[in-house]
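Quick notes on the structure that follows.
Apart from one protein chain that is not included, each protein chain of the complex appears where it belongs.
Right, chain A next:
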Amino acid sequence: MANVAKRQFDAVIVGAGGAGMRAALQLSEAGLKTAVLSKVFPTRSHTVAAQGGISASLGNVQEDKWEWHMYDTVKGSDWLGDQDAIEFMCKTAPEAVIELEHFGMPFDRVESGRIYQRPFGGHTANFGEKPVQRACAAADRTGHALLHTLYQRNVRANTQFFVEWMALDLIRDADGDVVGVTALEMETGEVYVLHAKAVLFATGGAGRIYAASTNAFINTGDGLGMCARAGIPLEDMEFWQFHPTGVAGAGVLITEGVRGEGGILLNGNGERFMERYAPTLKDLAPRDFVSRCMALEVLEGRGAGKNKDHVLLKLDHLGPEVINHRLPSIREIAIKFAGVDPIKEPIPVIPTTHYQMGGIPTNYLGEVMVPKGDNPEVRVNGFYAAGECACASVHGANRLGTNSLLDLVVFGKSAGDSMIDFIKRERPVHKPLPENAADYSLSRIARLENQTGGEEVNDVRSAMQKTIQLRAGVFRNSENMALGVKEIAEVAERAKRTQIKDKSKVWNTARIEALELDNLIEAAVATMIAADARKESRGAHSHDDFQKRDDDNWMKHSLFFNHDRHLDYKPVHTKPLTVDYIPPKERTF
């Protein structure tokens, strides 16, 4: 097939959000020749939209311990999180956040000069006793502050960015080792082979499989699609977080930090309904729980508004000073997207798809682990993943607010360190590329080029989003999910025949959207099949026909294999690194 230009690096990182840039820093500062590919300029990555904070038991405002943070995270995960990875993340959190501060991140401060911390959902002191202020914040722009700081630090480290390049496929050799990626330079439309000793995926989530999502247009699960096509399974894809407070109608995120600062949820009768469901944590219970309560209020006819289809987030009682100082962007978003000024009126909100708990299976070192024979976790040589695209698994069946930004920097760094170590000890020279390494990607592009009688990308994407929205929502049931499995298989067939009118080379966004749909569809199929199979309710997977958590049969991770669409399962890691196992118990708040 065609002659494709090749470039060689020690390491290739796909994605320049928080995880990709934290890893890049590690590799650049170690002097490795590193290429960071991103579909968008780095500071436009979706990390930029994170608002409320990054968790760490600094104890700047109230006494806190990483063991409490670990307990909250395990409980928040509904005991699907791997306790070794959770211990690693929570124990590392304080140094990771202090490091960001040293990098120059503009955190808010308390009088002592230390970082300001606010309460957040599911964050408690003394193993669930009472709320604690653990979320380190830069107003309500923590993701922006973090992402820009990491970009700036990478400018200092001379990191080589390939801006507006889209990775197409993973290159694996005959041993199954990862030796590079193919990628499309958007400006020219040229395909390249990037040959590497180690590859990191930090490609973010696939939130755009849903019709209503807080996610950016770019969150198309590219890493998941590339893995699925290359025979790497996807873990726990049935678990999607619905954020309680998306702006009704618009989907734009309103941070949980609003409730952290004292905001409350009201139903159509003006009742603070969370007091009924969660007497201790009230509005600051974890997200899966609050979202279900909100959805119940609406389903039972206690919604607000003309159509009683949402609830209200009230914060006017915080006063203009707190709102303008701590939540300035929320005010801006409410005015722009909900048409209300929260200083005077409540914001109409509704649970909205926000975060993918599942993803590419990794351990806490960022190494991608897949089953082989009887061993459920064997390393894929040369392949790493971190951030939302990865499943370490620290979030299990439900992520705690502010643990996402923490995940990015903790596992971005550990993956970077693992890559440095791997390159030094095991892969000092490049493994050869397989012959015709770009053929598969080129054939996908040629298919698009030559497709006739196909369907428009937008129509197929809309059908996918409608299906997932309807069949894999906050409340799920057997009948609905079985229909979803059938419907999404049909949509996946249609996705094989998408057609674009634009055939030009330069900045062809029609082609990019078609290639993105190829990735989305893999995530959508995995989501539907894994959801349909799980006969219990756990975290964000709430099953009407199996309303209880079933630890005997289902305390296990799902693994979806794309080639024949079968599921496999692997055990949850119940052994923390140093502390005692936290055994399952009932989750009340």
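What we mean here is this: a contact is a pair of C-beta atoms (placed from the backbone, for glycine too) under 8 Å apart; a residue touches a chain by one contact, two chains touch by 3 or more; residues count from 1.
Rule of thumb we're sticking to: contacts and distances are computed from a predicted model.
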Protein name, per the UniProt record, of whichever chain is missing from view ("Cytochrome aa3 subunit 2", "Tryptophan synthase alpha chain", "ABC transporter substrate-binding protein" or "Succinate dehydrogenase iron-sulfur subunit"): "Succinate dehydrogenase iron-sulfur subunit"
Touching the absent chain when the full complex is considered, from A:K6, A:K505 or A:K585: A:K505
Residue touching the undisplayed chain, where the options are A:R153, A:R259 or A:R427: A:R153
Hidden-chain contact residue, picked from the options A:G128, A:G176, A:G231 or A:G249: A:G249
Of A:I98, A:V378 or A:L470, the residue in touch with the unshown chain: A:I98
Touching residues on chain A - with respect to the absent chain: 40-41, 43-46, 48-49, 98, 101-104, 106-116, 138, 141, 144-145, 148, 152-153, 155-156, 187, 216-218, 249-250, 252-253, 329, 332-333, 336-337, 456-458, 500-502, 504-510, 513
